[in-house]
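All protein chains but one are shown in place.
The block that comes next holds subunit A.
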Amino acid sequence: MILDAVIARTFCIEGVLACLTVIFTSVRHHTRRLYSMKGIGGDNSSGLCSPVSDADLHVLPSISMRSEQKCLSSEVHSTPEIEKKYVHRVYDAIAPHFSSTRFAKWPKVQMFLNSLPRGSLVLDAGCGNGKYLGLNSDCYFIGCDISPPLVKICADKGHEILVADAVNLPYRTGYSDAAISIAVLHHLSTESRRRKAVDELIRVVKTGGLVLITVWAREQEDRLLINKWTPLTQKYLEEWIGPGSPRVRNTSSTFALESIPEIAENGPGEQSNNFPAQPSNVVSHKIVQSNSRDGDQSLAPKTEEDCASQQEYFVPWHLPYHRAEVSGASISALANGLARKDDKKGAVVYDRYYHVFSEGELERLVSSVNGAVIVDRFYDKSNWCIILEKTS
């Protein structure tokens, strides 16, 4: 029945009739797949094929709409330090190597782009090395990314490209026919910034225009992969609120992770229990104190579900020594602690910040954005994906 609704809505969209059968088939395929995925996440969040209702909004209490809405635009727009250091600077440093490994095009993205009417203008917000720019030769593409070295790689391939922030696109409203955001939102460190990026994608397409968003899933196909990542809290504590951090030195009485409110909401205290190696006593003590002093109800009791709810990670990027040597960026990155050496692997290791999306989270995120409806959603290659249509 729900599939029927998806199909009915898809029928209303001009120009995608040709791909309808394909989408229908893929939705069915992924529906089966999704249900089989349910056990992996270990939570009780709603299945992807359930309609997104108000009830779903209560599944993840850590996503607090009301408090988010109070955020001033400047708080949303200004880039938190963690993104500057563990996303922007890392991609700047690894750009050529990253690009040389990013050539495989996801079939679902390809299918979406090939379904667009001839002559469409397509915006790619956070285009990386531009592997999807120009994919459909009947359409016209403009890409942007926040990393100048990645943008330069796109320009060298002859793509139309600019340096811009996906959270604050410098584009007129309603100008493009479609927009894509491929593997971008998971690099934004707050709920409000992720929602603003969705807002922007909707804003820049015309009424009736389609937006494809894909994000990394917490429910990875290869479950062992997650073991190779560093859950954020421990590293976060060391890096951002450790004894040496200016933030701790300056804010002894009101401990707060100002740049990442959701993490504060989730409660760094209980999340730190996810790690075999506890952070230093000093830091743990501070958190416990803060926890009890504030009496914050959002800092839920420690449960097993909290462990399963880990979504903030550092994901390593191994830059082989022979690639690093040609890049002066790695020398300075090693010198200032942005990267470390792994002699066993013969690589300079960078950490990239990720907020991996739980099942249903992307739906909840886009449901809070006005003026768009979900026309398709699916799981593909360890990514949650969604297609929106702008309605007004």
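Couple of notes before you dig in:
Following the convention adopted for this analysis, a residue touches a chain if its C-beta (ideal position, glycine included) is under 8 Å from a C-beta of that chain, and two chains touch if they have at least 3 such contacts; residues count from 1.
The rule is short, and it goes like this: contacts and distances are computed from a predicted model.
Per its UniProt entry, the chain excluded from the display bears the name "Multifunctional methyltransferase subunit TRM112-like protein", taken from "Multifunctional methyltransferase subunit TRM112-like protein", "Trafficking protein particle complex subunit", "Mediator of RNA polymerase II transcription subunit 11" or "Small ribosomal subunit protein uS5m". Contact with the chain that does not appear here is found for just one residue of A:L113, A:L135, A:V151 or A:L362, A:V151. Among the residues A:Y132, A:Y171, A:W229 or A:Y354, only A:Y171 touches the chain that is left out of the figure.
For the options A:K85, A:K206 or A:K381, the residue in contact with the chain missing from this view is A:K206.
Within subunit A, the residues in touch with the undisplayed chain are 73-74, 77-78, 117-121, 138-140, 142, 144, 146, 148, 151-152, 155, 160-165, 168-172, 174-177, 206.
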